[in-house]
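This is the structure, below, for whatever I ask next.
Missing here is one protein chain; the remaining ones are kept as they sit in the complex.
Chain naming follows the written order as A, B and C, and within any one chain the residues start at number 1.
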């Protein structure tokens, strides 16, 4: 989909790192989270709250800020780095209110022709009675609908855990990037292991078999770039954040050059290109009609 | 705004009827309500439920049906005719869920180029803790926003009580009609009396002074037509409903002739005409700049 | 309404050559109803669209059974039947390779994948149809599922016909990893295009419907219907109970629960689906076709002729609620 020849992607860890190691790194509570990226990469951030129908979800935050000289809409799951903060942030597991806020802010971005930048960092959407009552499935689905048709460029980056529909809900982007020690999976390794191996303890094996690491997903063409972590991000946050900022900036500039924000016809092409991007993901064989 | 020379509007009651009499007629529990109009005027009605975020409000119903040979979206407050039904219908006082459903269905109508017909029959929006928590004000405001910009023709009819913002929330129409014994007011006569006279018992006087009857509002140019009730609608429902159907049909046909549903440019003009209609409502004096 | 389909064969015969087996249920068995524990004679059950005559429990159906019940006899033309799954991850688990699993499932279910797509008519009205088969790996959504749905959507756009999806799913096709998750975005994006073309998507949620299907195309349809008592949600009850240690209320995640919480448009019992579908299709066709024609006609009318309006029904003076079609429950 995009140029994958950038040398940054060739960076491989010196010692072999297992998929399960990546999972542990992705979940390290000291790993930088969305607010850390905002702090280092974004100026004049104004957080905007609420879904206008029920609540304000602190597990999925959003607002307007200046990134690389441009005012953009930024959205991201927010995990805590300690228990107290994790309770406030619901461990980064967003509720329907969070996805509805995201959708509202994406429409806001579209109205004012602001690009959208998202940071994916969740083990999955909140699985509780309350979230089910208030339409967790529909909230995620509507966010997908909105992103699929949004007439501004979107760049998504998986910075830690990208888990299930709760991650994809802010991941239908023109470019999808992953940090080297992030993972992106259809279900958590534990969940996959209990479904497929009937044993949650097989999570390390599931992590390996499910192909959830950045380099594997790049090979599949599902993501567009791997952002190297010369040291794991929780050991050198500044470097990881800076590299992430550089990568997002590069992709955003490419997108804006190809699809200028003032050009309605170009924005039609942008949405069509995003369609083609996701339309083409899948793996099947086709028998010629007998 | 529209031709008001139709003879139907000249019909005056034989004996003078006070504004308070009208209020009592408008509130008569045996007066036909939205479902009665649907039953007589609409074929193949499919009720559509829910706001997709919280609940389904049975005080404001909606769905698709065939009216005068055309598939349209119909919305209306629904009062009960007895206590049991009124409890189910919350006495026709819609909650935020009701207004959000209305908004959802109006967007549905716009998507499929179906005209919208609304029946107004509420003493006002539900004034409870729950409705405030879930954003009653915003739900009403968003419905107004949607109606003001909706790219299909809208005909609204006040069939009983039109009370406050809860009524207007489905009343931002290209044509606003009123039955002769309906009322439309900024606050209930009792509410107005307690605010202005500090005495709810002055409701009859308030009803008179507030100019809430159909003929008065027609004179002000706020509504477009008065539908005669030779007998009060609760005494001869069939006649009232039929006359209402005829009036809605006439206005809808005029609107569709002037703003064909397949013609995007005409629909721009429709929205502009609706803007002009409401833009022009008001009463003020203007001093020339000294 | 019972016996609505008697004028067509109970179940439209499945071509036994295509998948190697006949899926119809033998008529001479006894079945215990999970709703009321009564023993039902399967002929009686089959004649009643596999709805329990005692308690109205809707038994699960195979995809081809649903197609037979819904569509006009002989009208169904299958699409994309030769798109076959493969193993992009090279996946294997305790029970062997994904390929092995697929082969066993294909043999057992008689289907090649978890959705059947095609074109049919309902009461003479054409539509594209995508139906989930829960017996195929829990109708999990993988690459083939997504591709068949997207192709059906694109074909619907090309032909200018509506799309109906009849959904049941346990969630994502885990064996295909992130390819599976991405089908959520892919299907929703295709359906955006259907909407832009002014064509409706009608969705029917049937028991059970969870995970990625519920959190993507199936719940953002123009009209979302559900079968009575169908279990529908994002996370399954077991996951929720394990995660939250919360006791879930009676009726949680049933279709009725969803209706009450504003998440579906209406509940349609199996014997009403055909007539409801036809009614909705007529309305959208009406809005599409009649609008333009009517505009022209009205133009003429507005310059002279009297307007004669006739309404369909003047019968009872007052309407009881229950007379309103679609006033579910």
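Basically, a contact is a pair of C-beta atoms (placed from the backbone, for glycine too) under 8 Å apart; a residue touches a chain by one contact, two chains touch by 3 or more.
Quantities reported herein were computed from a predicted structural model and do not represent experimental measurements.
**Student:** Among the chains in view, which touch the chain not shown?
**Tutor:** Those shown chains that the absent chain touches are A, B.
**Student:** Among B:34, B:58, B:136 or B:181, which residue is in contact with the omitted chain in the full complex?
**Tutor:** B:136
**Student:** With the full complex in mind, choose from A:28, A:86 or A:249 the residue touching the hidden chain.
**Tutor:** With A:28, A:86 or A:249 as choices, the missing chain is touched by A:249.
**Student:** Given that one chain is not shown, which residue among A:35, A:125 or A:271 touches it?
**Tutor:** In the complete complex, the chain left out is touched by residue A:35.
**Student:** In the full complex, which bits of chain B touch the chain not displayed? Write them out.
**Tutor:** These residues touch the chain not displayed: 125, 127-129, 131-138, 140-142, 144-145, 147-149, 164-165, 168-169, 171-172, 184-187, 192, 195-198, 202, 206, 209-212, 217, 220, 222, 274-275, 278-279, 281-290.
**Student:** May I ask you to list the residues on chain A that touch the chain which is not drawn?
**Tutor:** Chain A touches the missing chain through residues 32, 35-36, 38-56, 63-66, 68-71, 81, 85, 97, 101, 108, 111-114, 237-238, 242, 245-246, 249-250, 253-254, 256-257, 260-263.
Here is the rule we go by: only the chains that are shown with their structure count from here on.
**Student:** Give the chains in contact with both chain A and chain B, ordered by label.
**Tutor:** The shared contacts of chain A and chain B, listed by label, come to C.
**Student:** Using Cα averages as centroids, what's the distance between chain A and chain B in whole Å?
**Tutor:** Their C-alpha centroids are separated by 45 Å.
**Student:** Between chain A and chain C, tell me the centre distance in angstrom, where each centre is the average of that chain's C-alpha atoms.
**Tutor:** Here the centre of chain C sits 31 Å away from the centre of chain A.
**Student:** If you average the Cα atoms of chain B and of chain C to get two centres, how far apart are those centres in Å?
**Tutor:** Here the centre of chain C sits 36 Å away from the centre of chain B.
**Student:** Please list all residues of chain C that touch 2 or more other chains.
**Tutor:** Counting only residues that touch two or more other chains, chain C contributes 261-263.
**Student:** Any chance you could list the residues of chain A touching two or more other chains?
**Tutor:** 134-135, 138, 142
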